[in-house]
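Heads up, one of the protein chains got dropped from this complex, but the rest are sitting where they should.
On to chain A.
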Amino acid sequence: MTAVRSDAMGWGFVAPALLWTLAFFVLPFAVMGAMSLATLDGRELVWGLSLSNYAELAERAYLRRAVIVSLEITLTVTALSVLLAYPLAWIIAFRVPPRWQRLALLLAILPFWTSYVVRSYAWLLVLAREGWVNEALLMLGLIAEPVTLANTRLATVTGFVHFFVMLLTLTIYANLVQLSPNYRRAAMDLGASAFQTFRHVILPLTLPGIVTGAFLTFVLCIGDYVTPQILGGNTELTVPQVIMVQLGRRADFPLASALAIVLMGLVTLAYLAGARWLRVDRL
């Protein structure tokens, strides 16, 4: 009797979370999955089990290219963000005095306080031919005439990296400050150099923080529409941009859904690749 009551109480506690997940994830995902198997007959939506939307991915070069572009940008952004965020998190965790660490973290995430769209347009102005970067390079005599920086992949990657370095700094910092200084001391006592200590002790122990931040970066970056749209200048299209085209003009919800499923597939692959180290409790 007690066990039955305990089970009922358990379900009672879990029910809100289950219902929330069902209503806001499972159900929409199921609808999207079903929509991806439907087709359009003119403007009429025909429900069915057709794989034609997925076949179009193989047939249409611009769709394949969008997947490649999305992956290239996302992997570049993730790698660059990790490379920049790790030293920053390290400095905040081990070089900044404890009483200043909160302030340092606050400063690191300050750009988060600005609207995402405003920040992207700000980058557009900074990278413009008459923007600060070109002006600085001209003043230093490094270039003879302004170079094109805005409306390029470089601009998209810059905007993304600026955003995600902040995110990764937080996850890696959270991991670093949990490390006992005894690990480093023990490694040094055993004769390890500073590099060997980092390579064989610190890095493996901070891998969960890195992978968790990198996974979040991957998820947010590959599904982002705003940054490539504003900074990339449509010089190449990512999957979210192609999805918007399908919805905006054609109202082709089946093909847009198939593309969204493909995005989810890529995210799932990224999750599986990092699952071993993923630690959500590091967030």
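For this structure, a couple of remarks:
By our rule, a contact is a pair of C-beta atoms (placed from the backbone, for glycine too) under 8 Å apart; a residue touches a chain by one contact, two chains touch by 3 or more; residues count from 1.
Operating definition for what follows: contacts and distances are computed from a predicted model.
Name of the non-displayed chain as stated in its UniProt record, restricted to "ABC transporter substrate-binding protein", "Maltose/maltodextrin transport system permease protein MalG", "Sulfurtransferase TusA family protein" or "Lycopene cyclase domain-containing protein": "ABC transporter substrate-binding protein".
Across the entire complex, the residue among A:Phe94, A:Tyr121, A:Phe198 or A:Trp277 in touch with the chain not shown is A:Tyr121. Of A:Ala66, A:Ala174, A:Val201 or A:Cys221, it is A:Ala66 that touches the chain left out of the display. Annotation: of A:Tyr86, A:Phe164, A:Phe215 or A:Phe253, A:Phe253 touches the absent chain (contact as defined above). Of the candidate positions A:Ser50, A:Thr76, A:Gln101 or A:Thr148, contact with the unshown chain belongs to A:Thr148. The omitted chain makes contact with chain A at the following residues, 42-43, 60-62, 65-66, 69, 121, 124-125, 128-131, 148, 150-151, 229-230, 233-237, 242, 245, 247-253.
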